[in-house]
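Of the protein chains in this complex, all but one are displayed in their positions.
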Amino acid sequence: MRKLFDLDLKVNGTRHEQAVEPRTLLSDFLRHDLGLTGTHVGCEHGVCGACTVLLDGEPVRSCLLFAVQAHGHSVITVEGLGAIDQLHPVQEAFRQAHGVQCGFCTPGILTTVVAFLAGNPDPSEEEIREALSGNLCRCTGYQHIVDAVQLAAQNMKTAHEQPAR
Amino acid sequence: MRIEGQYSFDGPREVLWELLRDPKVLAACLPGTQSMRQVGEREYEGEIGVRVGPISGAFAGQLSVTNEVPPASCTLTVEGKGKVGFLKGIGNIDMTDQGQGKTLMKYTGEVQIGGKVASVGQRLFDSVSRGMIEQALGKLNEQLQARASSR
Amino acid sequence: MTKTLIGQRVLRNEDPRLLTGQAQFVDDVEIPGLLHAAFLRSDHAHARLLGMDVSAARQRPGVVAVFTAEEMGDDWQPGPPLVSPPPTAKDVLFYSRRQVPLVKDKVRHAGEAMAVVIAESRYIAEDAVEDIVVDLEPLEAVVDLEKALQPGSHLVHDDLESNLAAHLFQKKGDYEAARRQADLVLRRRIVIDRGAAAAMENRGIVAQWDEKSQHLTVWDTTQAPIPIRNGLAARLGLSENQVRVIAPFIGGGFGPKMMMFYPEEMLIPWVAKKLKRPIKWIEDRRENFYATTQERGQIHDVEIALSRDGHILGLKDVFLHDTGAYDPYGLTIPLNTQCHAMGPYDIKNYSTEVSVVFTNKTLVTPVRGAGRPQGIFVIERLLDAAAKELGIDPVEIRKRNLIPADAFPYEHGIIDQAFSPLILDSGNYWPVMQKALDMIGYEKFVREEQPRLRKEGRYVGIGITPFIESTGVGPYEGARVTVEASGKIHVATGVGTQGQGHFTTFAQVVAEQLGVAVGDVRIVSGDTAEFHWGTGTFASRGAVVAGNAIHAAASIVRRKVLELASKQLQTPQEELELEGGMARVADIPDKSISLGELASLANPLRGAVEPGTEPGLEATSYFGPRYGATAFGAHAMILEIDPETMMIEIKRYVTVEDCGTVLNPLILEGQIHGGVSLGIGNAYYEKLHFDENGQLLNASFADYLIPSATEMPRIEVGHMETRSPLNELGTKGVGEAGTIPVPALFSQAVENALADRELEILESPLSPNRLYELWSGKEAR
Partner (left out) sequence: MKPAPFDYYAPTTVEQALAHLTEHGDEAKVLAGGQSLVPMMNFRLVQPSVLVDLNSIPDLAFIQPDETGGLRIGALTRHYQLEVDPLVAARMPLLHEAVPKIGYPQIRRRGTLGGSLSHADPSAELVAVSVALNGRFRLRSPRGERWIPAQDFFIGLFTTVLEPDELLVEVALPPLPARTGGSILEVARRRHDFALVGVAAVVSLDGKGLCRQARMVFLSAGDRPMEAHRAAEVLAGQAPTPEAFQAAAEIAASDDIHPSSDIHATAEFRRHLAKVLARRALDRACRRAAEKE
């Protein structure tokens, strides 16, 4: 086996120090070394988007990154967005609009959408579809996903406009 | 996949024919051929290293020349298999004099590619095989010019 | 009952877990000491296996074992037949050849497994696979369906006389007589090519053998956990109670995960038991394109006989069906094709003959649609051709031939995929079609918009396609409903779930009966330890068959609850209502008792349970339909073609579905949307390109084109309800309705857009390149 690399990174706010083989894909590191199995792996060649995570806030394919490349960086996975009893507004919108069926592509879509709405809080349907073009879904035909993103944008806007008590 | 084309050589047909019968020449012309051993009458074995940008594969290759009609036509068969898959090419070669010591080579044949390269690299076959054939014929032409002028 | 829950847009119980990454899929299973498997697969589609040297692989550090067919000894056996040929059908010929765990004598399709490596990590296992040296003697591959049946063709199975896997002839009426009376007879050759299901989750298996308790646990991405358990027990010489199969959350099924047994499905548990170590195998995407089953390949030579006024007098179809290298799934797909080639039409004379063909390609088993899209494609293409020939409007010719509302139940006199008579249970077809026409504004488009746009030189086309979908077939499903002391309801059923929302629709059915919140009904599905009778989730049958079993069980529990409550509250049952988790007297709030208390009372620790009664508030019930319920629908589409680039854009898409009682419209719409996206893929994007040597040239998502959000149009969904008389709930399935008519509809709309070219589309899928060839009259193919 090749020389191990002493990896030091933050995942969902928690620091992890671990020695890994350089060839370990970030997706495998998150899923199998850290047990964060919410990040799914659908193709391992960068097309399906199920493995999308946020690297320093940017949506990237974790199957096209080696874990060692996340050294000194911060990763957010679907587990870092919200909890069962406290869903992230985007997660909540996906439930309301039935943007989930089998749920396999969902984590990659959620991370993609969270980053997308951060940069474009008031998107058109065309912009939403463009933003989703790198995430394949076989169950929904995307329509309820698009609806969910629109709903999330609305809800986050109104929440933003209401002064916090 | 079907291939066909032609190439105009700067040398007489008889000399070209000699070159085609010379395994050392063939080895030198086939892109990436590391070694070539004769294993039978007009049958050779060797290692071919195919490289397309970052993609490279080592193939255990066989080459045979059949249906020889000196100095006009023959059939070249190239086979190789390696980790990334296998390839097999059969080419029928026809040579005619063009005058002024030039020779026109026409070739038609089939290239078959299998395994990993075939399953994910299809968009490259056409230009790769064309590129390799042109490269090989170019090298052959260089040898031909050298041999012809050395006479 | 006060307000009904059936038909409400209830949010899904399963979503919070799925949305937060807390739902367990097979690859999420981690066990201490877990080993990982990787397969050596053949590069060749057809080759004799002369030898294999695995010594280098065995020596690689981190490799625990390598198995070939040889090492399996007597345990090497072909998989069991999944579906036997129809015993009832006359004139049926069937040669059963089943997939093998590992290649022994010869490779029959590219990607067939030849050896399995077990190692400490998947990475090392894949390293070791590259260490194996194989000696294969390539043979000519059998790829083309027609050539495969020609004398002298190479054989996929050397012990057979030809590549004919099966032959089945069915008829009703007398086609030849009908033909003699016809004013118009049209003959066409129709070619439908292969596609993949391409669920986002690849297949996977984790198997754990516990030596001490002599118990095998298997996590499997299967649509049919119970048959898998029974088959595994039989193969491994275990009692069925020594085997537990769990189908946890599954990332999409779409048919191929119904296939039983995949070689890996048999092999991985076998290895786990042999090595006494837990083993995980997760299929990668490239493997999925070779090793997971596919569908659709058929060639039809079909003839239709009509009267001058467009009435169909008869239909004769002779077709070839590609089953790939083996045929474990019997005749399900071609039977579906035979049943759907008559569409929703009143066809009195029908003759249909299928030859199933072995080829050196990946196995074929049902993919969402399962032979139905091909049948609908055939009849609809013929009707469009006939409409043109006879100068009849395409809507009108269909209207004239629809089965009339008073003709139900309509018996066709042939058998269906479940070998029961093909009977269309109920329906009222024209209003559904009418609604689709209204929704898309057919009249206005054809009269005003299209002519105007054509003047501007724009190529816009419209189409409408009615179709039927046979659903909810037997044999049966079952369920157990239990009221727990907490007052929550526990429901166990055998079918697995792959995203259909069973945790919600089933909960609605139960909540409806017991007057509890949908969120208080916990559904457990796909775990043989919870419920071990049933078949699986396929043929759009979950909501119909399992749904009605659950309904039946819940009704019995309701009766038990009312009986006990009436004793406790000293009130006649008819004065009681179940609401908000309580049994109460209608208008006296304090005269009430919670379901939880009743559950405890029904399971006393002291005293005596009355003889002849059972403890607890629980019931197990089963449902098996007499025959399948048949849903109906119509889809309509408007598209535009760039006449220079041949690129096609779908402008509008309308569907109207009649699938009987709707349990949850939100989930229903989701099923339609997803179905349509696969249909659009089948029509225009998704084709598996096998070359003449049986090499699959697009085994990746870069080259196998699944529609993405930028390709999918908005889909407008309309509903009609004609209850099915075959079950209490009145439901019909809808799982495949979205997919079935799309290729037929798409071709119709393309022809309509290019009307001035008079080109005819007799193939699917289409592509810009292919359309360019048809358009410029080049038959290069």
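Going in written order, the chains are labelled A, B and C, and every chain counts its residues from 1.
Following the convention adopted for this analysis, contacts are C-beta pairs under 8 Å (C-beta built on N, C-alpha and C of every residue); 3 or more make two chains touch, one makes a residue touch a chain.
Treat the numbers as computed from the prediction; the structure is a model and nothing was measured.
Looking at the complex as a whole, the chain kept out of the display touches A, B, C. Only one residue from B:Lys24, B:Arg37 or B:Arg130 touches the chain missing from this view: B:Arg130. Shown as candidates are C:Arg12, C:His44, C:Arg122 or C:Arg277; the residue that touches the absent chain is C:Arg122.
Contact with the undisplayed chain is limited, among B:Ser35, B:Ser56 or B:Thr96, to B:Ser56.
Of the candidate positions C:Arg229, C:Lys257 or C:Arg285, contact with the hidden chain is made by C:Arg285. For chain A, the list of residues touching the undisplayed chain reads 1-3, 5, 21-23, 25, 28, 44-47, 49, 52, 58-61, 63-66, 68-69, 71, 112, 116, 130-131, 133-134.
Hidden from this view is one chain, which touches chain C at 122-123, 126-127, 130, 284-286, 644-645, 647, 685, 689, 697-698, 700, 702-703, 705, 707-708, 710-711, 767-769, 772-773, 780.
Listed by residue number, the positions of chain B touching the unshown chain are 52-57, 83-84, 116-117, 120-128, 130-131.
Operating definition for what follows: only the chains that are shown with their structure count from here on.
Taken pairwise by the contact criterion, the protein chains link up end to end in a single open path, with no chain closing the loop. Centre to centre, using the average C-alpha position, chain A and chain C are separated by 29 Å.
Contact with two or more other chains is made by residues 700, 702 of chain C. Shared interface positions of chain B, i.e. residues touching 2 or more other chains, are given as 120. The touching residues of chain A, counted against chain C in their complex, run 1, 21, 23-24, 31-32, 35-45, 47-48, 50, 77-79, 81-84, 87, 91, 94-96, 98, 100-107, 110, 128-130, 132-146. Across the complex, chain C is touched by residues 1, 81, 83, 85-86, 112-116, 118-120, 122-123 of chain B. The residues of chain C lying in touch with chain B in their complex are 43-45, 110, 130, 286, 289-290, 689, 691, 693, 695-700, 702-703.
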